[in-house]
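One protein chain is absent from this view; the other protein chains keep their places.
Here the chain labels run A, B, C, D, E, F and G in written order, and each chain numbers its own residues starting at 1.
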Amino acid sequence: MSAPVKVPFSKAVYTRPRSLVDVRSHFCPGCHHGTIHKIVAECIDRYDLREKTIGVACVGCAVFLYDYIDVDVVEAPHGRAPAVATGVKRAQPDKFVFTYQGDGDLAAIGTSEIIHAANRGENLSVIFVNNTTYGMTGGQMAPTTMLGQKTSTTPYGRDFRGDGYPIRMAELLAGLEGTAYSARVAVSTPAQIRKAKESVRKAFEMQIGGMGLSIVEFLSTCPTNWGMKPLDAQKRVLGEMSEYFPLGVFKERKQADFA
Amino acid sequence: MSAPVKVPFSKAVYTRPRSLVDVRSHFCPGCHHGTIHKIVAECIDRYDLREKTIGVACVGCAVFLYDYIDVDVVEAPHGRAPAVATGVKRAQPDKFVFTYQGDGDLAAIGTSEIIHAANRGENLSVIFVNNTTYGMTGGQMAPTTMLGQKTSTTPYGRDFRGDGYPIRMAELLAGLEGTAYSARVAVSTPAQIRKAKESVRKAFEMQIGGMGLSIVEFLSTCPTNWGMKPLDAQKRVLGEMSEYFPLGVFKERKQADFA
Amino acid sequence: MTGDIIMAGFGGQGILMIGNLLALTAMEEGKHVTYFPAYGVEMRGGTANCTVVVSDEEIGSPVVGRPKGLLIMNGPSMEKFLPMLAPGGDLVINSSLVEERQVTRNDIRLLPVPADDIARNKIGSRQMASMVALGAYVARSGIVKLSTVFDCLPKVISKKYEKFIPLNINALKEGAALAGFHA
Amino acid sequence: MTGDIIMAGFGGQGILMIGNLLALTAMEEGKHVTYFPAYGVEMRGGTANCTVVVSDEEIGSPVVGRPKGLLIMNGPSMEKFLPMLAPGGDLVINSSLVEERQVTRNDIRLLPVPADDIARNKIGSRQMASMVALGAYVARSGIVKLSTVFDCLPKVISKKYEKFIPLNINALKEGAALAGFHA
Amino acid sequence: MSTPASSPSTRILTKGNEAICLGAVAAGCRHYYGYPITPQNDIPEYMAAHLPALGGTFLQAESEVATINFILGTSASGKRVMTSSSGPGISLMQEGLSYMAGSELPAVIVNISRSGPGLGGIAPSQGDYFQAVKGGGHGGYRLIVLAPHSVQEMYTLTMLAFDLADKYRTPAMILGDAIVGQMKEPFVASPYDPSSTAEKPWALTGCAGRERQNLKSLHLKDNAIEVHNWKLHEKYERIRNEEARAESYMLDGATIAIVAFGTAARVSKTAIQWARKEGIAVGMLRPITLFPFPGREVFELARKVDVLLVIEMNTGQMVEDVRQCTPLHDRIAFLGKPCAMPTPEEILERIRTLAGRKG
Amino acid sequence: MSTPASSPSTRILTKGNEAICLGAVAAGCRHYYGYPITPQNDIPEYMAAHLPALGGTFLQAESEVATINFILGTSASGKRVMTSSSGPGISLMQEGLSYMAGSELPAVIVNISRSGPGLGGIAPSQGDYFQAVKGGGHGGYRLIVLAPHSVQEMYTLTMLAFDLADKYRTPAMILGDAIVGQMKEPFVASPYDPSSTAEKPWALTGCAGRERQNLKSLHLKDNAIEVHNWKLHEKYERIRNEEARAESYMLDGATIAIVAFGTAARVSKTAIQWARKEGIAVGMLRPITLFPFPGREVFELARKVDVLLVIEMNTGQMVEDVRQCTPLHDRIAFLGKPCAMPTPEEILERIRTLAGRKG
Amino acid sequence: MEDTVTATGRIEIDFERCKACELCVPACPKECIGMGAAINRQGYASAVFERPDDCTGCAICAETCPDACILVWR
Partner (left out) sequence: MEDTVTATGRIEIDFERCKACELCVPACPKECIGMGAAINRQGYASAVFERPDDCTGCAICAETCPDACILVWR
């Protein structure tokens, strides 16, 4: 091929990821679900997985996954995405299967399903969006809600006496034998977004390599239910949330330990 | 009082614990459930808790708790004992509440309930009997079944590819903020029995002191479903089981850290 | 008086608040009344609506398929609800955001109210737009008395915002004036 | 021939095995047959029982309230099942473990079989007690032919224990002899 | 949010879901456990805000499975306790409900139902009738099921549900929908007048001064489980005989009788008003209790009218109960609309057709 | 454990639970997920032993909630998949079943039912009839429900269940009990003759060469959920019209007709044989499909006989369906025994009474 | 690059899709983006490409926008 004629600004350096359906999302302004969807779509594109992927949608603000990510998607009952994904992957081990779950979904009602999927080392990738609340149902307490945080069901602030403690899922799951990869990331700065992408890529590679369950926990915002402007919500992630939920990689299986 | 006249062998040094109902148990010969029931009854007696205790029975070989321990008992659906106990304790915070659960009950179907009860720091004591199988239903695989162990649903031996790994609950629960005490004990030697008693006492003291959830995991036998003589079953506990499931205290809250 | 109305607009425009206020007012006047808000996911994604039914008899459905009144605060709501308005019904639109040419029916009674403009320019607070529109609707429909609406304001405005009650009254009055009503 | 029987004893005595064998034999002889074992927690706690129904017609219930036969291998089972036996029915008891005075009915046909003793002393294996009892019952009731039972042994005994088939045949024969049957 | 009115003559504009809370609190309920789900979140939110000050306990569970078991534990402790949920959440409670029915434990379960099956949607629906009245869990138990059709009834029937649950030692369900749950209406906080003040000697409070006791549903020995089932059956028969409730609405001289509950009944009232104005003799029998179903009333009514028009917000569930209550099957007509409210206009249209008129 | 017989003429003494496995494997089912519970453990144990060699997957789930969702995922992948459980476990599957019905996903669910409510016991029971046929989950869906009464039928009806599930894209249930599950009978492994070979273009296999597609039960926009419910309703009507099955047993000239399914029907056969020998003209209509219920057959039968004697191992569930199928309510008699099998003697006794004879 | 006067990149903000969350504004290292006044059909006052001259085409804004409203060219 001959070199293309150089026209100013003719090279698209950022376009919509192929696997991100070209529609307006229903997410609230500044909600990080949108950012995370984008990252997932980009990573699907990167490994050319679109035509062999089955996504599993959770119940929560991300329930419309099938409207946004251009892959086959099955809807799971609230919290059961890892179980549904298990059923898909056991039937089609050659396909790429991921779940996309909120913190109410994964860390409350779905605790058992994620723990046992991880413990079995199901060869799945889990995108876990921790926004410290139940977004879709109007901002109730989640297991990840911070101490003192006011939600519609902790109107006086979460108190560990009675309501318990914010639960750190990435660490908990890292403690299980079957977990191949567990990391916590955020998307509140451009640098964090880049790092988050790397983590998702790692997670996808784990599955491609047949290493077991990989999970990436995203610290995310819910400006609507936090009653904050999106920029303030980002600040909360960078501040108190990251303090309690440290970013980092908690487990990363090497080829060698998997035998 | 005057000193009693010394009659040879007149002093009972071991009698049935007051809180152990004087009936024959349905347990199989050499099953450690019997030993563990005895220890629980002894500790209830020790703190004079009998009249203020509500026990929560699980579904499993220990379902008949109410026939053996002389306290009020409510039966929970399979795996839900920690949730039922939560309901009891929230209604009657001044009472002593304990659950008694098998490994199928607590570590499989009841995973979510135990994790969240621990995470909330429910002020309960949990007696957890790990015999690496589903005793009552005839010896199927439990989440605690050892790799390679043959059970009626792992006729070719448990394989981590597919069946996952034996799960270490005492350690997992120790990782949660709300857990006050977590230990693993066994009752396969007289020394172990004494140590186990100490652990149960500790667990009960935690509740009496309002410290949060305490759990004692017992490595136990199921001679019937292991297809072993009771003495061989004890040897298995002392051998491969204790290797994979180390005995010890994994968390012990001090008054100071609970504020 | 008997009547029913659907009110709709962006979330944040105060739709549920004015619906609630209207219902309270009707109750205060001794009417049967129901108020039915949008709920659940309907409240995500930036739109909100509610239905108020006022009657002298026991009310059946609190949801109506052919409302006699429509109060529309933004363009998307117009598309959704205009077809439902009963022939001859009252249509109050926030003409600051909704273009009059969007009103594709002529079997209804249109009252365009530049609610945002009035709120910003005359009342001094954009928040008051929905009150302006409510004032206009109340005056036009006569469903309740404007003075009762004034009386009910303290019941929907929390203590913290009490000081804004006069502002709300002004807004209601400005709206009513547009419907030819002068308190 | 038509008949039904409940067999009961301690777990480990081989009750389910002889029940299964009897059912197989009946099938082999072209009969309708059902076999119904104890299951679930019934199998904990050391007792086991099963029911076999043999008939020339389609069988309704595989569980019977008034069996025509009873094969009792231990004391506790006697207490539980004796009242159920149909009047005139056959009662085979393992008289090595069950005392004859426990048989409180005289409207039935009793056949005491010192099964454990015969197994230990004549066959040389305590495991064979239930086979002795089965031999006695088959001979007494005539429900199937003893020779067909022999034929069916390989189907219930795994390859690993094949070498014990002659022992089993001996046990069956010893039992049958007690019922006055000599093969 | 509003609090109970001091004077019973005061009308307060109140949301249906909130009226349930007011009724529960008035009836002495101090324990509420739940898990969020639309369209009933007002209930946990109200309880979270108000129970602490009343010395009660609000606790958000990790799931509906956990919820119903919290409920079981608190009920076993002898306390009045309530939960609320919708479709998927209620389905997850079925095992626990079966245990509670088997263990004879009272509690109030609120189902502000939504569209199904599955995740369905949040539109109002009466698709859970069967689940509620036939026992969605295993083992053939029954729940007492009450169907409010107004904010006022959300309050009064909640109080009644507590009384009946205690009286019969069985879980009682309030079956509402998004319409009665989300709407606001003027409401009067009538004082709680307990219809039963059952003692609870069976409660587990520690065995001080008495023998130990237990609460369980397992009956393994001999025919104990059969005996237990007959006992439950007799209880259900007693409930059938003594607790059926229905509203007769404009049935005087009616030749057409609507049979509808909850929101469907409420909408029907408008249609009936309209039809009566047109001179059509139509009225309604509104079951207030769905279990026990007012079968005798339906039976009698069927003999008096030309047609029973059963209206439901589903494709036909209660109509099966109507059919089994009366042999006059050819007098039964059905108007169903799943996951949506029929409009008064639709109902009127149908009434006119049945009356042989053109609209 | 036995394996399928090579020659169809070979009779093999086979356990009912095992026959289900043989039927499933014959019908091409290679995925089984389950959780232990008495009295159906033979099924997972058989599958664990045999599926691996067939290239299939056996997986023991951590709970029944997880199980039904494994099933959902494998069904969504277009594979034939089965689970089995009993009472409490089936109750825990209700949410998932509702999702599957809503998402129109086929699968076979086996309920070897036990006594309830609650933990109940392991005695045989037909207490789960309502749960099975009325949809124990939320949202008013229906399952196809088949009720085998012999080991042979455990096999054939399992094969049929797979076919019907695929044909109608809906979960199908085998409703058995401990009697048919635990008993052994001579059994013939008749070859699988698929009654339908539905393609599954809806399966999620990755979107290579086609648009992406999804499987879901959520329908939020406008009246989409209403439209979806009408679609499901039409499907259920089609099933009602086309798939009802019943066995007529000795009904020639009968003046008394028993209506019973499963084990109750089986025991009734003995009683009928005895009664016929006494010269009593009694026969039986045995519903093989419980949903669709053979309502037309019942209707016709009721007009021909003097009395329909409904026999159930519960306190009265199917009898409600009989009552709604025929207006001849005064011809309906009921014999119920919860959590226990009625004996042929008891049934005969009742037949005699109905025939106006003394025993 | 810091003193570049002529743009080396260009962005385009989808006016109708923008939800005015403002996240892109501080994200842009060149402060090219500001919030506008015109309200779109969704009711939001979309972000605008205020200072195109400084744009380097680094795409940080696009990576940041949760609604994928921004396209970038170089």
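We adopt the following convention: a residue touches a chain if its C-beta (ideal position, glycine included) is under 8 Å from a C-beta of that chain, and two chains touch if they have at least 3 such contacts.
Values in this document were obtained by computation on a predicted structure and should not be read as measured data.
Touch, as defined at the top, links the missing chain to these shown chains in the whole complex: B, D.
Among D:F10, D:Y39, D:F81 or D:Y137, only D:F10 touches the chain left out of the display. In the full complex, chain B makes contact with the omitted chain through residues 9-17, 20, 24-25, 27-35, 38, 190, 193-194, 223, 229-231, 234.
Not every partner is drawn; the one left out touches chain D at residues 10, 46, 74-76, 97.
Rule of thumb we're sticking to: only the chains that are shown with their structure count from here on.
Listing every chain that touches chain F and chain G alike gives A. Because chain A and chain B carry the same sequence, their contact can be compared by residue number, and over half of the numbers here are used by both. Distance from the chain E centre to the chain F centre is 30 Å, each centre being the mean of its Cα atoms. Rounded to a whole number, the gap between the C-alpha centres of chain D and chain G is 88 angstrom.
In chain C, the positions touching at least two other chains are 40-41, 46.
Contact of a single residue of chain B with at least two other chains is seen at positions 63, 75, 77, 108-109, 111-112, 116, 136-138, 143, 162-163.
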